[in-house]
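All protein chains of the complex are present and in place, except for one that has been dropped.
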Amino acid sequence: MTEAIKVTVWNEGRHEKEHEEVAKVYPNGIHTVIADGLKAHGFTNVRTATLDEPEHGLTDAVLADTDVLLWWGHMAHGDVRDEIVDKVHARVLDGMGLIVLHSGHFSKIFKRLMGSTCNLKWREEGEKERVWVVESGHPIAQGLGEYFELENAEMYGERFDIPAPDTLVFVSWFEGGEVFRSGCCYHRGLGKIFYFRPGHETYPIYYNETVRKVLANAVGWAAPSGGPAPQFGNVKPIEKLGA
Amino acid sequence: MTEAIKVTVWNEGRHEKEHEEVAKVYPNGIHTVIADGLKAHGFTNVRTATLDEPEHGLTDAVLADTDVLLWWGHMAHGDVRDEIVDKVHARVLDGMGLIVLHSGHFSKIFKRLMGSTCNLKWREEGEKERVWVVESGHPIAQGLGEYFELENAEMYGERFDIPAPDTLVFVSWFEGGEVFRSGCCYHRGLGKIFYFRPGHETYPIYYNETVRKVLANAVGWAAPSGGPAPQFGNVKPIEKLGA
Amino acid sequence: MTEAIKVTVWNEGRHEKEHEEVAKVYPNGIHTVIADGLKAHGFTNVRTATLDEPEHGLTDAVLADTDVLLWWGHMAHGDVRDEIVDKVHARVLDGMGLIVLHSGHFSKIFKRLMGSTCNLKWREEGEKERVWVVESGHPIAQGLGEYFELENAEMYGERFDIPAPDTLVFVSWFEGGEVFRSGCCYHRGLGKIFYFRPGHETYPIYYNETVRKVLANAVGWAAPSGGPAPQFGNVKPIEKLGA
Partner (left out) sequence: MTEAIKVTVWNEGRHEKEHEEVAKVYPNGIHTVIADGLKAHGFTNVRTATLDEPEHGLTDAVLADTDVLLWWGHMAHGDVRDEIVDKVHARVLDGMGLIVLHSGHFSKIFKRLMGSTCNLKWREEGEKERVWVVESGHPIAQGLGEYFELENAEMYGERFDIPAPDTLVFVSWFEGGEVFRSGCCYHRGLGKIFYFRPGHETYPIYYNETVRKVLANAVGWAAPSGGPAPQFGNVKPIEKLGA
């Protein structure tokens, strides 16, 4: 089943070109490392796409052929064209899974889907993060321990201005005194959305084995379920009193 | 407390001018009848606003002075200017309550806040609707019976393409065979949102005593709670290991 | 994956022995027909258990070897021994999936897990039920249409005294004027629980192909996810300021 899921990993891909320190950690781009992690967990159908490709690499053909899209962006959210956001939005509501990573909380697509500012507190001091599982029976927690640690992480702190998730899977603890809802599941339309906090452009988060395991679990969870596409609009009565 | 809540009832207000049959039911506009219903329940601070006023009647001053905004629109959603929608959106996230009525499901502000199409099935045959209370302990159900009936209603049917509500208060039954999540509560930012299905431009729904009771309850529930306004952005650590 | 899931179908099994009309519909017991339906959907590891077996057929060995338990009971809820209910309860919290069928709403195990009366309205007049999908993207809706119909069903009506489900998948419409939350998902401990309304001892509901499809989907969804078993009790600090 894992093999059949078609995954597209999207990355802004600017940091890697512009900042040497990012290029050292992710010489071929964050997307390639995320894709490698998924392949290591048995996904064979994984492509990547980046901001500076035509249509940001998200053509109609690519979107139609994608079951789950992962989204990493940070410094260039504003450069993502609205008509591409429209298409991604429509595809999510149509059933495509979406996994929003770290600074993607401020991406156009996530804000569009959430309807709120998606704002938060942050601090970049390489402090320790401990990610706790709070919904142990959820498929995204499969194979994890009760918590996992990231030795050096950017802090994200509450209040995280999102709708309360349908299911809250992870809550993070930070050395400096904050907490954060780090793993948040949503249904929107026919699509499933997972926001996952860990990640950064210079901390090597996406090489972490537990982070990779979570992403693999999340892709499995977010893949389309094959439920009924609703018929909208004016409909005839199926039953009518006295008919 | 009821007296202190500042309410603004917004109405598109076009139907009443253009369709004689609407004008018969709501000669002074739907907004005036909704406002009268609230006044009958003890709200003394109720103003109205309509699409064709300057800034749609929703100036910065009006929005700043509004605790709860009720929204009725149908035929002219597209004429609501985006910059006004931006302001209403910001005010909801800042704490203003919003009550979206009936065909307001397709308003820009509701779609913006929900992040989904908000589409549904509909049929206009004056069929019977029975609105059932499914969360009996919720304040919006105060003083109601287990259900109430509308003899002639436009049908709205599932799939209603909304995020699952934080609290589902009402589910409607329709004569023709459909069901609908008719009373849906959401938190977004500091604001509380209530979607309420009943309503129509020619059926005299907003004269109905139970509907008026629900709207009064909803205004009480949606009024700002006075919780903490979050600080966003870069923050200092309050605790630091070894500090 | 389906093949690997170990399923136990539990049935009270009294109706079939005591009422000729039930025996006509389910000559070998409701459990055998439910089991057949699952086998038809590819589950190969399906056993059954009934009330009048030793330990109600739910020995420690059977429970330990069960991934998902389906529960049908009606006239003899009180005869289920509390120590067996204790064991089933513990197994659910430990990760075993539980699917509660129809009149099982009043079973000891469901009431224990819900913490409320689980009471409802009912009427037995063979009226039509239409089961609507309201969360189209949920795995339990896989392969279904927007709704399915049961021509002759016992009515169950709201207020259904349950905790609001984590996910509401189905809402039923009944000919006589009621609605019902018919497909309700819960997480409790490590276990997943699905309440599914359709079913009866004389209407041949469990021969219905769509009902069988739903049960197969539900078993797949409720199977244990393999998340972390929590450690409870007194723990050492992992971090300590100044340590």
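A, B and C are the chain letters, set down in written order, and residue numbers restart from 1 in every chain.
One rule holds for everything that comes next: a residue touches a chain if its C-beta (ideal position, glycine included) is under 8 Å from a C-beta of that chain, and two chains touch if they have at least 3 such contacts.
What you are looking at is a predicted structure, and each value in this text was computed from that prediction instead of being measured.
Only one residue in the set B:H56, B:R130, B:R159 or B:R181 touches the chain that does not appear here, and it is B:R130. Here one chain is not drawn; of B:L58, B:L120 or B:A141, the residue touching it is B:A141. Summary of contacts with the chain left out: across C:F170, C:Y186 or C:Y206, the touching residue is C:Y186. The residue from A:H19, A:R81 or A:R130 that touches the chain not shown here is A:R130. Seen across the whole complex, the unshown chain contacts chain A at 130, 132-136, 146, 157-160, 164, 167-168, 171-174, 177-179, 181, 239, 241-243. Although one chain is not displayed, its contacts with chain C can still be listed: residues 93, 112-117, 119-123, 125, 127-128, 155, 157-159, 161, 163-164, 166, 175-177, 186-189, 228, 230-241. Even with one chain removed from view, chain B keeps its contact list with that chain: residues 1, 95, 128, 130, 133, 135-139, 141-146, 166-167, 175, 187-192, 224-231, 238-239.
To be clear about the criterion, only the chains that are shown with their structure count from here on.
Farthest from chain C, judged by the mean position of CA atoms in each chain, is B. Chain A and chain C have Cα centroids lying 32 Å from one another. For the pair chain B and chain C, the distance between mean C-alpha positions equals 36 Å. Multi-chain contact residues of chain A (touching two or more other chains): 128, 166, 175, 187-189, 228, 230-231, 238-239.
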